[in-house]
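Structure incoming, see below.
Missing here is one protein chain; the remaining ones are kept as they sit in the complex.
Moving on to chain A:
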Amino acid sequence: MDGARTGLSEIVPLGDEQRERVRARLRAGHGACPACGSEDLGIGDALFLGFAFLSEPADAYMVGLTCPNPSCPVTYTGIRLRASEFLDQ
């Protein structure tokens, strides 16, 4: 991916189709906000983890999730996914 190629772990912006795949993943798992239980989490960008972080597999990403509930104590969370689970092959 971009991150690996440039040698930097930059943010990868996601397209609609990729967000849909992330949403499907969320529905399949425990897709609710861990703090308040809201279900309609906003899906942000992805961060390539495989380059800069020792403990991560080479194809690991973190996708940003934002809780829509204004009174939620933990607005920002994320879901860890493999490239094949949400990116185009």
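One rule holds for everything that comes next: a residue touches a chain if its C-beta (ideal position, glycine included) is under 8 Å from a C-beta of that chain, and two chains touch if they have at least 3 such contacts; residues count from 1.
In the analysis below, contacts and distances are computed from a predicted model.
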Discussion item. I notice the complex is incomplete. Of the names "protein-glutamate methylesterase", "Septum site-determining protein MinD", "Oxidoreductase" or "STAS domain-containing protein", which is the UniProt protein name for the chain that's not shown?
Written reply: "Oxidoreductase"
Fill in: Touch residues of chain A, complete complex, unshown partner
4, 7-11, 44-47, 49-56, 58, 62-64, 66, 75-78
